[in-house]
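Starting off with a structure, shown below.
A single protein chain has been omitted from the complex, and every remaining protein chain is retained in its original position.
Here the chain labels run A and B in written order, and each chain numbers its own residues starting at 1.
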Amino acid sequence: MLGFLKGLSVTMGQLPKKKVTLQYPEVMPELPDRFRGVHRFIPDLCIVCNQCARICPTDCITLSGTRDENRKMHIDTFDINFEICILCDLCVEVCPTDAILMSDTFELAVESRDHLKLDMQWLTESEEEYEEKYPDRVPSLDAVLGEDGAEVTE
Amino acid sequence: MTEDRTQKTESSPPSSEAAVMPPAAPGMTGPPDAASAASTAGSTASADAAPEKASSAKTSAATSPSPAKAAPPKKAPPPPNPWVEAAKAKAEELAQALASQLPNGWLEEVGAVHHQPMLRVRKQHFPAVFRAAHALPSWELDYLVCYTATDYKEHLEVVAYVESTKFGHMVCIKTRTEREAASVPSIVSVHPGANWEEREMFDLFGIEFTGHPDLRRIMMWDEYVGHPLRKDFVDPSLTEEVNRDGADS
Partner (left out) sequence: MALIPNGTDREPMRSEKGSAAAQNSAPAAQGHAPMPYGGPAVDDIRMEEMLLNVGPQHPSTHGVLRLLVRARGETIVEADPVIGYLHRGTEKLAENLQYTQIIPYTDRLDYLASMINNYALCHTVETAIDLEVPERAEHLRVLVMEMQRIASHLLFIGAYLLDLGAMSPFLYAFQERERIVQLFNRICGARLTYNYMRIGGVKYDAPEGWLDDVRDFVPWMKGKLEMYDRLITGNEIFLNRVRGIGVFDTKTALAYGISGVNLRSTGMRWDLRRNRPYSIYDRFEFDIPVGQHGDCFDRYYLHLLEMEQSLRIIEQVLAQMPDGPVLGKVPKIIRVPAGEYYCGVEGARGELGFYIVADGKDKPYRLKIRKPSFVNLQLLPELLRGQSLSNLIAILGAVDIVLGEVDA
């Protein structure tokens, strides 16, 4: 009986304590900058090296690009199939120009499977939203690109 | 946590633990059993490595004179790896100890798998080898660590790592079977824990374990046809016309 009462005292001790739960979705959780949510994409930085598509364990990235008159590659299409993406972050890790990154969007429920085909436009909008939300986390484009648009090599 | 608990904990720092414990099993990076390595292989290199046991296993592996670290001059044949040599010597030792209890022709190969002693035996004697090794004094391989199969295209190989919880030996015992109508005698009578692993191999490799008490599929459903872990297995969903953009994924 004693042990039972001892346990009950622990439970009673919890009563005056502050709540630890969060009133989601009214209150959104604070997510760290490393958080791996849905991708975001910066087309200007992409050099169409295809490394992200190759490292992807589930082959969910497809992309295509063309060469312009300056012999520079430009991205045309960039699609992520979110039906099979496992948010492993390997594509972000291999990207040499940080053109593909992760956002803090974790709400992945959609009404139709079609909405899980994320194209370049969606991903770019995701980037814009992220920049708006966390202006301090995003380096300005000028810092990444040189003044004449050439890449700054560190 | 105090009070009258039924558990007992024994505080022992790592250094004294090493003396109390049976010799640490030679894990993949761990040094070979110092005594046997020094006596059987006569390898001064691994004897040198043994005192470093107190430090990190990984560090001692790195500092041991393995050929990769020693960077031998190119084109010269690499010097024999002391770890492998010690494992081979240990395998020989076990083979000799077992020979008296097993009929002729039981052994097919003695060698080493990475840094572990390895015996490849004829499949008819597969359970007998485990039984003998279990009962063998000063070996007592009583703990089945890992039990699996591999499809080598020409044959199937069944691999078992058995360990002695008393002496710390870890030995790899293998056998081979043909791919068509593959069958291997079951070792469930010696190691009951092999039961599900054998069912899994039956399911995924199509190896018939004769003498198994309850051989049926475990991962796939009973009506399933094919053995997915075989190398020639083709996923039916990839050959049939499946709408990749649709419901299937």
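Note that a contact is a pair of C-beta atoms (placed from the backbone, for glycine too) under 8 Å apart; a residue touches a chain by one contact, two chains touch by 3 or more.
Just so you know, these numbers come straight off a predicted model, no measurement behind them.
Which of B:96, B:124 or B:165 touches the hidden chain is settled by the complete complex: it is B:165. Interface residues of subunit A with the unshown chain, by the touch rule above, are 1-4, 6-7, 9-11, 14, 20, 31-32, 34-36, 55, 57, 86-90, 93, 102. Against the chain not displayed here, subunit B makes contact via residues 1, 3, 5-14, 17, 21, 24-25, 27-30, 54-58, 61-62, 66, 68-69, 113-114, 116, 142-146, 148, 150-151, 159, 161, 165, 168, 170, 172, 191-197, 204, 214, 216-223, 228-229, 233.
By definition in this document, only the chains that are shown with their structure count from here on.
Centroids of subunit A and subunit B (each the mean of its C-alpha atoms) stand 42 Å apart.
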